[in-house]
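Only a single protein chain was left out; the remaining protein chains are all shown in position.
And now, subunit A:
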Amino acid sequence: MIADLLTLVLVPAGAAFFLAGTVGLLRFPDPLSRLHALTKADSLGLGLIALGLVPQAGSIWMALKLLLVWLLVIIGSTAAGQMLARFHLGREAADE
């Protein structure tokens, strides 16, 4: 019961972060802010969804797999965000 409640709260919260991140990606004026919106959605939104799904996983191994997916996505999206930001800064420096 409490486990289901946890899922019901955490998964929509994660989805809300994805929605907010997407709106930010579409509406923010410059690349760095758009990147900021996107990486928050990726790491926090997915984290909340993964945490919310843990009570439904059924076994400890499945739960660990969910958390591992989250960890890998955090690493990947953080590195991608860093690279895009550096690329943008480099291009800005070249423009000046």
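Assume contacts are C-beta pairs under 8 Å (C-beta built on N, C-alpha and C of every residue); 3 or more make two chains touch, one makes a residue touch a chain; residues count from 1.
Keep this in mind: contacts and distances are computed from a predicted model.
J.: Determine which name in "Sodium:proton antiporter", "ABC transporter ATP-binding protein", "Peptide/nickel transport system permease protein" or "Response regulator" the UniProt entry assigns to the undisplayed chain of the complex.
T.: So, among "Sodium:proton antiporter", "ABC transporter ATP-binding protein", "Peptide/nickel transport system permease protein" or "Response regulator", the name matching the hidden chain's UniProt entry is "Sodium:proton antiporter".
J.: Hey, which of A:Leu19, A:Met62 or A:Ile75 is the one touching the hidden chain?
T.: Checking the options A:Leu19, A:Met62 or A:Ile75, the one contacting the hidden chain is A:Ile75.
J.: Would you write out the residues of subunit A that touch the absent chain, in ascending order?
T.: Residues of subunit A in contact with the hidden chain: 72, 75-76, 78-80, 82-83, 86-87.
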